[in-house]
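One chain of protein is taken out of this complex; the other chains stay put.
And now, chain A:
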Amino acid sequence: MEKTLRAAYGEALAKYGGDERMVVLDADVSGSTLTGMFGKAYPQRFFNVGIAEANMTAMAAGFAAQGKIPFVNCFSVFLSSVGLLAARTYGSYSGLNMKLAGAYGGLSDSFDGPTHHSVEDLAVMRALPGFEVIVPCDPVQVDWAVRYALQKKGPLYLRLSRDAMHPVYGKAADFEPGKGKIVREGADATVIACGMMVGEALLAAQELEQEGIRLRVVDLFFVKPVDNALILRCAEETGAIVTAEEHSVIGGLGGAVSETLSAAGIGVPHEFAGLSDTHAECGPYAALMRKYGIDAAAVAGAVRRAVRRKR
């Protein structure tokens, strides 16, 4: 069983928690977000504020103004809604050094249903001036992202996941801020993905190989700022783009990539894999992924369409 992103995150907080500037806030879900690991190791810098996400996020601003580095934790959907006003006023507008970590991104809290899914958080957080948005796809990347968040000044949204996902990097890998990573080479089309959709895209690539489609896969874990150069290079070299995200097709990763493409005037086919302007429902994660078009099969289908449009 792969390690979940939330487990990797909890471990990373505890691992780097020796940094006295770090404070961790949670809204009565530390057993879910796994920030409890930090709480156990550094109880004096751990603040469980109860079910009060707005208060928690605003409190983080005060800590940040005091030179602390607050990590704010709860489910993605509540952080990007109830926590939004404080994120906007203090993180975005005032530039305070706040780190928001949304634990249950996408449909990963599958059985709890749409009230607990997060299909618009990337659109919301990406629209906040000054915010960086990172969507890791792998425990190694989560560890890197926590280290990065600690040393980079400024507001940041980190979107995590409740569940294990197909491994992408394995034991070790290095990353660059604002740079995507080509995780598989190919010449016929490029899937640009983030989060668990990177692993799904790699699976799709294997399937498409049988059909003679050589798929390139890019992990665009920085949804903001996006790696414009890499997006344009992939468009030029492979002639077709598919974006794949565990999110609504409106305003998230697909939106970011299409902004880059259209601003550059590059008219390659672009297919969007993601939730098509809909909420999902409750159920097993894999079944939801299949039904709502965010699995390897959906990515493969989108690639076939994109490649057909090329011809």
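Everything that follows uses one rule, which is that a contact is a pair of C-beta atoms (placed from the backbone, for glycine too) under 8 Å apart; a residue touches a chain by one contact, two chains touch by 3 or more; residues count from 1.
Rule of thumb we're sticking to: contacts and distances are computed from a predicted model.
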Item to complete: Leaving aside the chains on screen, match the unshown one to its UniProt name from "Monovalent cation/H(+) antiporter subunit G", "1-acyl-sn-glycerol-3-phosphate acyltransferase", "Transketolase" or "Branched-chain amino acid ABC transporter permease".
Response: "Transketolase"
Worksheet item: From the list A:S32, A:N55 or A:S81, which touches the chain that is not on show?
Response: A:N55
Discussion item. Touch as defined at the start, partner being the missing chain; which of A:Y9, A:F38, A:F75 or A:Y90 qualifies?
Written reply: A:Y90
Response to the item:
Even though one chain is not shown, chain A touches it at residues 23, 44-45, 47, 49-50, 52, 54-56, 58-68, 70, 85-86, 89-90, 93-95
